[in-house]
Structures are given as structure tokens and as C-alpha cells.
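Worksheet: the structure to be examined is printed underneath.
Only one protein chain is missing; all other protein chains are in place.
For reference, chains read A and B in written order, and residue numbers begin at 1 within each chain.
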Amino acid sequence: MNWAEFFNMGGYAFHVWTSWALSIGALITIVIVAKLNNAKIKKELERQIRREAKLQQEK
Amino acid sequence: MNTLFLYFQREWKLMFRNTGTLILPLIFFLIIALLFPFSLPAEVSLLQRIGGGVIWVSAVLATMLSLESMFQADYQDGTLEQMVIHHRELSLAMMGKVLAHWTATGLLLTLFSPLLCMTFNIPSDQIWVLFFGLLLGTPTLTLIGAIGAALTVTLRRGGVLIAIIILPLYIPILIFGAGMLSQHAQGLEIVSQIYTLGAMLVLALTLAPFAIAGALKTTIN
Partner (left out) sequence: MNPFSIIWKFLDRTYHRLASPREFYTIAQYATPIFGFLSLILIISGAYLGLFEAPADYQQGDSFRIIYVHVPAAWLSLFVYMVMATASAIGLIWRMKMAFVVAICSAPLGAVFTALALITGSIWGKPIWGTWWTWDARLTSELILLFIYFGVMATYYAFEERKTAEKAMAMLSIVGVVIVPIIHYSVEWWTSLHQGQTIFAEGGPRMPADMLTPLILMIFGFMFFYGYALFLAAQNKVLTQERKARWVRELIQKTGNQR
């Protein structure tokens, strides 16, 4: 079996590869969104902690 | 049982104090159903075939639209909160309330459905099938809908949310109610659908009051 034949999927290339790409893409997107969210939350928390520390020092 | 009657009566008195709003769901039901002929090719046979389904969908929509007001007035003047806090038989009380609400929506529009059937040229033996189907199905619609109404009472714009929550849950009733009609049109037995609709009603009558009471207890605090 050569690669061209493999990618052709017996004539069903469009259907098979779209389904696979969508599924794997969705899974990857879920992870990326979660990781980005995590970074954002941590950053915000950090900023808030720093701000509070500063306020305490000024007192 | 006493609680149930008491609340049924109370709801009735309150409803008849304002007849104008009482018949709004009915008018909505009639208008929705009569919109369909305008959007379809003017063929008597087509209307005859789809009329039952159209009336069922209109009944579902009219019931859904009336849900938002079910607890709204009592919530705004604080009565609902008192009921939730003090009442030991909250589920029974709410059942009385919901059933009274059904008489003004489901029952009323069931009574007027034969009139709509005539405008759709539905044959008279089928009118009876539709009538009894609605009579069995609409209380279930109101009971399930009341759960959604109870979950969203405290929200300022709960109407759209009720629709999203409740409409998917209405599908079984719609399938059996409208299915009964098409089955009868083909000259087949409809006993199994009547039993299924009855079973759903019994299930809703036993479980929904507790869900409604639970939902009210969580949202009102």
C-alpha cells in the first residue's frame, strides 16, 4: 500500500479525513482552551495578590 | 388532599379576578394554529393531513408561553416565599396550583380544539381522537413545564430559558399525541398511544410535584 492510496481511502478521502480532523481538532481545542483559561486565571490571581501586598505596604 | 383543594380554589379565585389575562393563552393558541394555513399552499388535503400536528404544536407553544406567569405573581408579592418557608405539604400545594393553571390553559384550549379542527377540515371522528389526546397530554405538558417555571422564577428574563429547558422534554408527548392522530387516520388501533399518554400523565402526576417543590426550595432562599 502506498501513501497516495492510503490518503485516498478508497474514494472516501473527504468523508474519512473530515471526520477524523474534526474529532481530533475538537479534542485539541478543548485542551488548548482549558490551558489558556488556566494561564489567564493564574495571571489574574497573581496580579491581585501583588496589588494587595502593595496596599499592605503602603499602610 | 385538603391542601390541594385549598390551593386549587385559591388559584381559581385569583385567575377569575382577571379574565383578560386568563384567556391570553387560548388566543395565542388559536392564532398560532391559524398562522399555518397562510404559510402553506392552499390545499384542503394538505391541511387535513397536517392539521392535527399543527394543533399539537400550537398547544405545546401556548402551554410553554403561559408557564412564565405561573409562579410570577406569587413570587413578586412574596407569597411564594412564605409558602416555601412555611408549608409542610409544599408539593401538594403546588400540585393544586399547577392543576388550576392547567384548567385555564390546557383544558381551555382542548375545549376549543374542535373548532380549529373544523377550519382544517379534519373529519369528525378524528376530532374526537385529537380532543382526548389533548385532554390526556396537556396536563403532562403543564406539570413538566412547571418544573422549568419553578427553576426560573427568580430570573428576570426566564422566558427564553424555560423554552430551552422544556421544549426538548416535551417531545415524547408530542410524538404520542400527534402519532395517535396519524395512526387513527390510517385506520389503525390507537389503544397503545392512549395507554402511553396515560402512563406519562401518571408518572408526571406522581414525580413532578416533588420536583417542583424541590426546584422552588433551591431557587427561593
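What we mean here is this: a contact is a pair of C-beta atoms (placed from the backbone, for glycine too) under 8 Å apart; a residue touches a chain by one contact, two chains touch by 3 or more.
All figures in this text were calculated on a predicted structure; none of them were measured in a lab.
Contact with the chain that does not appear here is found for just one residue of B:14, B:50, B:135 or B:161, B:161.
Taking the complete complex into account, B:183 is the one of B:48, B:69 or B:183 that touches the chain left out. For chain B, the list of residues touching the undisplayed chain reads 144, 147, 151-152, 154-155, 158, 161, 164-165, 167-169, 171-172, 175-176, 179, 182-183, 196, 200, 207, 211, 214-215, 218-219, 221. Panel shows chain A; residues 6, 9-12, 15-16, 18-20, 22-24, 26-27, 30-31, 34-35, 37-38, 41-42, 45-46, 48-49 of it touch the chain omitted from the view.
The rule is simple: only the chains that are shown with their structure count from here on.
Mean C-alpha position of chain A lies 44 Å from that of chain B.
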